[in-house]
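Removed from the display is one protein chain of the complex; every other protein chain stays in position.
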Amino acid sequence: MRQGNGPADKASRSPGDAIVTYKAGRHFLQIPGPTNVPDRVLRAMDMPTMDHRGPEFQEMAKRVLTGIRTIFQTKNPVVIYPGSGTGAWEAALVNTLSPGDLVLMYETGHFASLWKKLAERLGLRTEFIAGDWRHGADAAAIGERLKADSGHEIKAVCVVHNETSTGCVTPVGDVRKAIDAAGHPALLLVDTISSLGSVDYRHDEWGVDVTVGGSQKGLMLPPGLSFNALSDKAIAAQASAKLPRSYWAWDEMLAMNPNGFFPSTPATNLLYGLDAAIEMLHEEGLGNVFARHQRHAAATRAAVEAWGLEVLCADPAQHSGALTAVLMPDGKGADALRKVILERFDMSLGAGLSKLADKIFRIGHLGDYNDLTLIGTLGGVEMGLQVAGVAHKAGGVQAAMAVLAQSGAAEARQAAE
Amino acid sequence: MRQGNGPADKASRSPGDAIVTYKAGRHFLQIPGPTNVPDRVLRAMDMPTMDHRGPEFQEMAKRVLTGIRTIFQTKNPVVIYPGSGTGAWEAALVNTLSPGDLVLMYETGHFASLWKKLAERLGLRTEFIAGDWRHGADAAAIGERLKADSGHEIKAVCVVHNETSTGCVTPVGDVRKAIDAAGHPALLLVDTISSLGSVDYRHDEWGVDVTVGGSQKGLMLPPGLSFNALSDKAIAAQASAKLPRSYWAWDEMLAMNPNGFFPSTPATNLLYGLDAAIEMLHEEGLGNVFARHQRHAAATRAAVEAWGLEVLCADPAQHSGALTAVLMPDGKGADALRKVILERFDMSLGAGLSKLADKIFRIGHLGDYNDLTLIGTLGGVEMGLQVAGVAHKAGGVQAAMAVLAQSGAAEARQAAE
Amino acid sequence: MRQGNGPADKASRSPGDAIVTYKAGRHFLQIPGPTNVPDRVLRAMDMPTMDHRGPEFQEMAKRVLTGIRTIFQTKNPVVIYPGSGTGAWEAALVNTLSPGDLVLMYETGHFASLWKKLAERLGLRTEFIAGDWRHGADAAAIGERLKADSGHEIKAVCVVHNETSTGCVTPVGDVRKAIDAAGHPALLLVDTISSLGSVDYRHDEWGVDVTVGGSQKGLMLPPGLSFNALSDKAIAAQASAKLPRSYWAWDEMLAMNPNGFFPSTPATNLLYGLDAAIEMLHEEGLGNVFARHQRHAAATRAAVEAWGLEVLCADPAQHSGALTAVLMPDGKGADALRKVILERFDMSLGAGLSKLADKIFRIGHLGDYNDLTLIGTLGGVEMGLQVAGVAHKAGGVQAAMAVLAQSGAAEARQAAE
Partner (left out) sequence: MRQGNGPADKASRSPGDAIVTYKAGRHFLQIPGPTNVPDRVLRAMDMPTMDHRGPEFQEMAKRVLTGIRTIFQTKNPVVIYPGSGTGAWEAALVNTLSPGDLVLMYETGHFASLWKKLAERLGLRTEFIAGDWRHGADAAAIGERLKADSGHEIKAVCVVHNETSTGCVTPVGDVRKAIDAAGHPALLLVDTISSLGSVDYRHDEWGVDVTVGGSQKGLMLPPGLSFNALSDKAIAAQASAKLPRSYWAWDEMLAMNPNGFFPSTPATNLLYGLDAAIEMLHEEGLGNVFARHQRHAAATRAAVEAWGLEVLCADPAQHSGALTAVLMPDGKGADALRKVILERFDMSLGAGLSKLADKIFRIGHLGDYNDLTLIGTLGGVEMGLQVAGVAHKAGGVQAAMAVLAQSGAAEARQAAE
């Protein structure tokens, strides 16, 4: 059994085991989430659980419930669940829709497909606009479909902002415009799980009705919390939505949250962490956070290009700031490469999912992350390509350094403004 | 703004605030859950999040998924959710029942009532056997009702093992016998949220079909994980159960868990804590854990009796080992007392809920807890009664000490065997 | 092997060992130091070590070096050493004295005796004014001796402010007055290791030349830091002091500290903790901290009296706020009692030292401590007395509760002013 700096007290647990091997240095967790949780967040969570009905909790919860709105860039309520992002997908649907309702979804990749499957399990009908897993959702195509739906059978449009399986970003504002241009009343539900706190996302400005988020990506928390940001229209939709719901129901949340309380026991210690994370994102400044991610993504793409490899996302305007998916050259398996990199360089990369399995690897460069860790990450990929015997040109790290040395985060942001 | 040893980095957050006041010593969190999380669990959680698709996670997850069975005393699978206990209530129902199914529930108190309300929101019909909130569920009454249900309209019987709002324990084994004696095929669903790891609970031996558990009580974790322990019959019930389900669905969990993986992102760091907690419970020995709780409950009741106050639970055979609810003498509000105790002695006690509001206070004595902390707890209650001017006799702590000094945990267990 | 919530990752370390036993609940560390370290301090220390020559360290160090002065109630520099209190004793002597110098010390107890022995090992001559280990130093006796020293052979007077082995406090201000009244130029060196941050201590007002402190008592830190607070006269004494010194030498410290740096590598993470601890003491307010300790000491003495036992300190005006030493009734060994209390109730009490060995036990009630923990502590003593068969009357805890219920910390302070 091999062990890095994993949870303590595991050593020699089973007397019969082989000797545990401490592995020196920090693991590089470069999957596109969960991300590297900063010490400040972990330490904030490492405090005594408090009475979730008492005044100290109340004060903290009010601060968190207000603060989280700023991250979604909304003035409306954000509902916080103990649960994974999948749960928040479910919440978005059950609070707004009725059995048999038709939902228009867009096949941006694996996670869009999972959301579709979830919708079907809940008794919704779904329609999928086919995609090639190399682009974000096509707002025009959505608009066309809605225009054709003169009877307004479609009750909601669901898109994934940052498709974690491909690294392509959907222009959510354009989707909104397409819906409006079609004069269609469908709700707009958006998954921003892997972009929240990493890639610019504007719940209010873009007119999103329900935004689905998770804690374990740009929010820099461990997994275990998920979110629904709401529009007034979404809140109103509860009244007619007939899907059965209780745990995910917004009504009691919205009734109790203003006082700093929750209908069922909240995940107190994760809320401590969220409190710290919101504060940290504001200290850096959301604009700086987004610029940092764009800069790291650009450096990563420069490395991929130098290696002579191809970035999966085919539209330069849609490259994700949070992760970069890289196509393997013909005939080489991505999973063998990832295994070499894990075992030899102690770095976890994201795998290709479903139809992309073994065809791509994904480099997560989101969350609590900086230039030198990115260089280490890209160094691990470049050395891994060499050790695994994958055809490539050297010089990827060098190319990335050129990008990073050219301008710091501050300059990068200034330039972007 | 007052602050104890709460999450760090909160000090002086708002420049305009009054000065933060450090409050010396540890807060006494004596609500009946969440409980005091031991350092060993908090520190285990305070480790880097790992790749939930990698080999190190897999190894840890397998250990946890096996270990948790021993706590439920089952050889069958236990499903672990990121979510609160309320979610696991929902899970128990949606995986086994269909819209409009009739469920027989027993009004043991506030939490039984909440579960009933949740069932109704999901589209189930419920029937409530009335209770006085001073007893556990009456197995005989359940048996009578089932015998009368010759058409087997009732699809499930739901009881709360340890009613957290009252401190009364339902004899679950007797309920099983009553169902069997009635020759009724109803499923038996049991909530053991506040007893798991504190009060003896035997999923397999008692023939329970779905047991609902949570992390934040006897398991000594922060809130954020919940559980369903299953019987073969419950697993089979999925096939015909028509309630829509996705997040809570067991099928993918049962398919993936044997490999140490989960269908959606698990709450990794809470699993680290669970790993540690299971290990700790085994180090002490489950039998010793239960005996310790019984001993502390007996000492607490001795104190209540000495004060001349009344324990809410009216049946000595059903006193909870996890908490003790105490009736206020006429005319005095429990919440005013709790407020005095919180402000003056930095201890949180549980409030009376719904129809017991302001009429009782609840002393949690479960989880990571020992004799001297119990003495401190009871001292806080006794001094609080005095400071708040509640009529009582002195000597409660003295009476509790007599119980505790009489025999240690080891002896207590021996005697119990 | 038994284990409480000790350092993690120790479980099953040696496969051959017996099973490790988790011991539920928090250990009561009621020795008179090291004291219970609050989570906020432990968590502050649990952060990455930083470059002790960099700007971030510099900023923190300046804040700490300024803040620590307020705890000693001085405007003069305080030197901080990585080291134990014993080291700071040595530092006080080697920076101010020369080989063969005569030092007048006062036999208040074990620690005064150790300091004397240390002085002798360093090549100083010592003279001990005999004491009965039941009182603080007698200022009048010191004054008499100094008057008799017309040739000013005595170069320094050393007293222990709070004699940790007896629980008696020396009136340091009176010692200063006695020295002045004698017109004697001797330096006044005072050990406040177990009183700093617990019992009112005024370096400047009382005219102390060197005050010796440690981190692990009222400062609520783990052991590992110690202190010298200086007077101008002490600083000047370096010039003529001939004892060899390097590690403990003040000169480089005083030269570098104003810039936030140290001549050798400082104990960075302990400084993080000190930074937090100073902040916490100020949040509570030093006056409140002292009043809290007095109140707890009074309640403890009330318990001792109720048990029919005797407090070692024979002068009511000199009772320590930090600890209470209790005499065992004839013929009963204190160590057997302490063993029973440790094994049965998981509480550590202080032993009698040297000539008091086995004759007394010491209850520490200092540092991060509150009413209910004190009640638990006294409950452990009272139950221990019973279990160990030590003759005593019941009712000690009851008596302590009467004291504590009478007035809260705030009122206690108000009354004291």
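As written, the chain order gives the labels A, B and C, with residue 1 at the start of each chain.
Criterion: a contact is a pair of C-beta atoms (placed from the backbone, for glycine too) under 8 Å apart; a residue touches a chain by one contact, two chains touch by 3 or more.
Nothing here was measured: the structure is a model prediction, and the numbers come from that model.
Undergrad: Which of these touches the unseen chain: C:Met45, C:Ile142, C:Val289 or C:Ala322?
TA: Per the contact definition at the top, the residue touching the missing chain is C:Met45.
Undergrad: Of the listed residues A:Gly67, A:Gly333 or A:Gly379, which contacts the missing chain in the full complex?
TA: A:Gly379
Undergrad: Of the residues C:Leu29, C:Ala141 or C:Ala336, which one touches the chain left out of the display?
TA: The single option touching the absent chain is C:Leu29.
Undergrad: For chain B, which residues touch the unseen chain?
TA: 8-16, 39, 43, 46-48
Undergrad: For chain C, enumerate the residues touching the unshown chain of the complex.
TA: 1-10, 13, 26-27, 29, 31, 33-37, 40, 42-56, 59-60, 81-87, 89-90, 99, 117-118, 121-123, 214, 216, 222-224, 243-249, 263-270, 272, 275-276, 279, 342, 348, 351
Undergrad: Could you pull out which residues of chain A are in touch with the chain that's been left out?
TA: Considering the whole complex, chain A reaches the absent chain at 3, 5, 8, 11, 19-26, 28, 36, 38-40, 43-44, 46, 276, 279-281, 283-284, 289, 292, 344-347, 368-377, 379-380, 382-383, 386-387, 394-395, 397-398, 401, 404-405, 408.
By our rule, only the chains that are shown with their structure count from here on.
Undergrad: Would you kindly say which chain has the C-alpha centre located farthest from the C-alpha centre of chain B?
TA: C
Undergrad: Mind checking chain B against chain C and telling me if their interface is mostly the same residue numbers on each side, over half, or mostly different?
TA: same
Undergrad: At what distance in angstrom does the C-alpha mean of chain C lie from that of chain A?
TA: 52
Undergrad: Counting only residues that touch at least 2 other chains, which ones in chain A make the list?
TA: Residues 8-10, 13, 43, 46-48.
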